[in-house]
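With one protein chain removed, the remaining protein chains of the complex are shown where they sit.
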Amino acid sequence: MAIRSEPVAAEALRRRGRRELAPGRLGLVMNLPTLLTMALVLAYPIGYAAWLSFHRVGPAQLRRGEFPWTGLDNYVRLFNDPLFILSLKNTFIFVAIVVVVEIVLAVAIGLLINQQRIWTSRITRVLILLPYAIPPIANGLIWSFLYSFQFGFLNRILFTLGVIDQPINWAGHPETALYAVTVPYIWRTLPFAVLLVHAALQGIGTELHEAAAVDGASTWQRFRHITLPLLLPIIVVILVLRTSFAFTVFEEIRAITQGGPGDATWVAAWYSYKKAFEPPNDIGLGAASAWVLALIVGALAIVYVKTIYRRVV
Amino acid sequence: MQRTGATWSRRDLLGVGAGALAAAATGFHDPRRAFAQAAPWAIAPKSKVDEVNFVVWTYGDIYTKIAKKFTDDWGVKVNATISAFNDHPTKLMTMFAGGETIDVSQSSPFSFANFIAQGLVEPLDGLPGAADYAADFTGFTKQVAIHGGKIMGLPYFSAVWVWNYHQDLMDKAKMEPFRSYEELLEQCRKAKKDGICQYPILWVAGVGLEQLPGTWYQMTWNRGGTFFDKDGKHQLGPGSIARETLRWWAATFKEELADPESLKVLFTASAKAFGAGKNLYRGPNHHYGLNIANDPAQSPTAGKAKVWGSPGDGRTVGVTHVYFLCTANRDKEWAWKLLQYLGGKTKDGRYTQADNLARDAMLGSGYQSVMDSDVIKTGWAPWGDVPAILEIWKKATYLGEVVNSMYQPWHFPWSDRLNIEVQKCLTGQITADQACDNLIKAIDEVKRA
Partner (left out) sequence: MLAPTPFGRVLLHLANLLVIAFLLLPIAAVTLGSLQAEKTLQADTRALLPPEWTLDNFRVILSGGEQRGAIFEQVTYLPDNVKKIRYAFTNSTVIALSVTFATLAMGSLSAWTIARLGYRWTRWLVNASLLARFVPVITLMIPLYVAFRHLGLLNSVVGVIIALTGFLLPYAILILAPYFDQIPKELEDAARIDGCSRFGAFLRVSLPLAAPALASCGALVFIISWNELLIPLILVNKAEFMTVPVVINSLVGDVHVFFNLMMAICLLALLPSVILVLLLQKFVVAGLQVGGVKG
C-alpha cells in the first residue's frame, strides 16, 4: 500500500467501483437471505398469529382452509376463562421468584468466581457454564427424578444425611409445586446472569477498593457503596432479559408437573400450548393467548431497546 | 360377561340398524362362512397402494409385530406413528389438521365422540365383514363402537375396574380384604397406626381421561350414583352420590391414608409403584395392572398383588377402546384391511391382535368369542386369579351408562376441567362442594365453546 501513490490508489478504487455493485445494492443482496428467512419465520408468523386470533381456527377449519371471522370472541373467552387468569397469575409469581433469586445468586456467584486467589473459585468458574448446555426438557426430567415423592434423589440424599424420616412431596403439593418448578429453571438459566455479572466485575478496577480499604471501609461497605452501584446497569439488563424470557417457561413445567397438581403450575405458555395443540385444538384461542403473552414481553422489549441496550452494551 | 353382552344386544341401546344386525347374525352363525375361500379378511383389495399407515398410542412392540404380519401377508409397507397415551389425541389432531394421510387410528371411548364430531371417523357399515364383527362385539364394545346407529370402529381392548390388595402387607396386618368402605377406612387407619405402611391406599388419580376421572366414576357408580341422567342432566348437585363420593375420597387424602403419589400416577405407573410393596390397597382401576405389579422382571414383590372386587353388590365399570378408519385415509379398502389387523381378524381368519394382547398384556377383548375362549383363561393366569376377574367382569357396566357425556363432543374439554377441580379438591384447596359447583358451571362453558 505504501508503494502506491495516492492518485493511483484512488483510480484503482474508482475502476472497481464501476464493475462492482453499488454499496446500497450490495447491502440489499447480502441481506436478502436474512431478510427472507426472518420475514418467513419471525415477522409473518407474528402478524399471522394476530390475524388467527380474530378467527375461528380448529382442525376442521384447517382441513377446509376456511377460517370464519369471530371478531374479539377469542379474547372475550380468554379473559373470561379463570384458568387463563390463573395461568397469568402463576406466571407472574414464577417470574418474580426466578428473577429476584437469579439476580441475588448471580451477584453472589459472580463475586465468588471473581476471587483470583481462591483455587476453588476456578472450579466454579468452569462448572457454572454446565447448566447452559443441558437440553431444557432433559433438565425437567432429571429434576422430576430429583423431586419424585416415591423414589426421588433429593429425598434419598436427605434420608442418607438423616435429615428426614419421611419422604417429602416436593413438586406434588399444590402450595409448593410452583416454587418447586422455579428451582430447575433457575438452575438452568443462571449461567447467563452470572457471566454478565462476571464480565461487568472485570471492568471494575481495584483502585477504588484499595483506597476505600485504606480509609477503613468494611467489606460490606465497599460492596454496598462501590461494587453494587457499578453493577447496577448490568443488573438492570439481567432484570429485563430474564424477566422476558422467564415469561415463556415451558419445558420444565411440561416435564415436572404438566400444570398440576390441579391447576397449581399452569403458566401462560403451557395454557397456549394446551389450548392450541390439544383437542379440541382451539388454535384461535391459543393464538390469542400467545399474543397476550407476546404483548407483555413486547412492552419489556421496547423498554430494553429504547433505553437500556444503548447505554450499557 | 356373556350374560351382560347378551342383555345389551337385546336392549339394542343405540339402535343399530336392524338390517345390519340381521345380516351380521346370519353371517356369524353360519360356521361354513369362516372357513370359506371367500372369507372377507382373506380377499386382497383390488386397488394398489405402496404403503398404509396408522396413528396410535404406545403399547410397546405390539404394533411392530402386527405391522410386520401385515407386510408379510399382503406385501404392503406399514408406517406407524406412535405416541404416549395422553399425547395421542394431540398428535392425531395435529396430523389431521396438517392435511396428512391417516388410514387407521385409535381412540379411547372418552375422546371418540369428539373425534367423530370433528369429522375424523369413517363409518364401517357395508364394508366386507363389518357386520360379522359387529355381531361378535361385547356389550361394552357395542356402546362405544356403534355411534348413531353406525359401526364406527373395531375394539382395541376392554378392561374393568378392580381393586388390588398387597398380600404381604395384609398378612403382616393380619387382615382380610375389606367388605365395605367403612371397613376399608378402619383397616387403613389401623395399618397406618401400627406402622404397617405410611400410606395404606394408592389411588390412580393422575391427570387423564379415565385415570383420575375413572376412579371417581367407579366409586360413584358402585355406591349407586351416576354423573348424568338419561336426559343428560347432571347429577352433581348438593347431596348427590357423586359429590358425597368425592367428599369421602378427598378425606382419605386429608387423613393421609392416601399416598400423595396417587396424584401423579396413571395405570401403569401406579402398578409399578404398587409393586414396591408400600401400600395395602390400590384403588379401583383397570384390571390388567397385575401384569406389571406381578411381573418378576419389573416388580420387587412379584406375585403379591391380588385382585379384589368392589363393596356392596360389587358393581363396577368397564370400557372398550377402539380403532377406527380415518376419513383422511389414502384408500378405503386398504385402510379397512389394516384396521382389521389391529382390531379384527388377520388373513388367516384369527383375532391375532386380540389374542396377543390377552396373552402378553392381560387385556380383555371387545369380542365375545375371544372373551369366551381359552386365550383369556390361560393367557391371564400367570398374573392373577382369572375366575375372580371374570366374576368382577360380570358385574361391570359400560362407563357410558355412568357418564353419558362421553357421547358428547364436549366431554373432552369438560374432562380437562374435571381433572383440575378434583385434584384441587383432593389436595384440600377447595371443598367437594366447590369442586362440584365449578364442574356444573363448566358444563355450560364447554358446551358454548
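Each chain carries a letter (A and B) given by its place in the written order, and its residues are counted from 1.
Just so it is clear, a contact is a pair of C-beta atoms (placed from the backbone, for glycine too) under 8 Å apart; a residue touches a chain by one contact, two chains touch by 3 or more.
If you're wondering where the values come from, they're calculated on a predicted model, not measured in any experiment.
Of the candidate positions A:A177, A:A193 or A:A264, contact with the hidden chain is made by A:A193. The omitted chain makes contact with just one of the residues A:K89, A:R156 or A:R224: A:R156.
Counting over the whole complex, chain B has residues 58-64, 80-87, 91, 94-95, 97-100, 266-269, 272-273, 275-276, 278, 295-300, 360-361 touching the chain that is not drawn. Residues of chain A that touch the chain left out of the display are 1, 4, 9, 12-13, 16, 19-21, 23-24, 26-27, 30-31, 33-34, 37-38, 40-42, 44-46, 48-49, 52, 57, 62, 108-109, 112, 114-118, 120-121, 123-124, 126-139, 141-143, 145-146, 150-151, 153, 155-157, 159-160, 167, 184, 187, 189, 191-193, 195-196, 198-199, 206, 209-210, 213, 219, 237, 241-242, 244-245, 247-248, 250-251, 254-255, 258, 269, 272-273, 276-277, 283, 286-287, 290-291, 293-294, 297-298, 300-302, 304-305, 309, 312-313.
The working rule: only the chains that are shown with their structure count from here on.
In terms of their C-alpha centroids, the spacing between chain A and chain B amounts to 41 Å. Taken together, the chain A residues at the contact with chain B in this complex read 58-60, 62-63, 77, 83, 149-151, 166, 169, 172-174, 258-263, 274, 277-283. Listing the residues of chain B that touch chain A in their complex gives 89-90, 93-94, 96-99, 111, 114, 118-120, 198, 207, 260-261, 263-264, 273, 276, 409, 412-413, 416, 420-421, 423-424, 427-429, 449.
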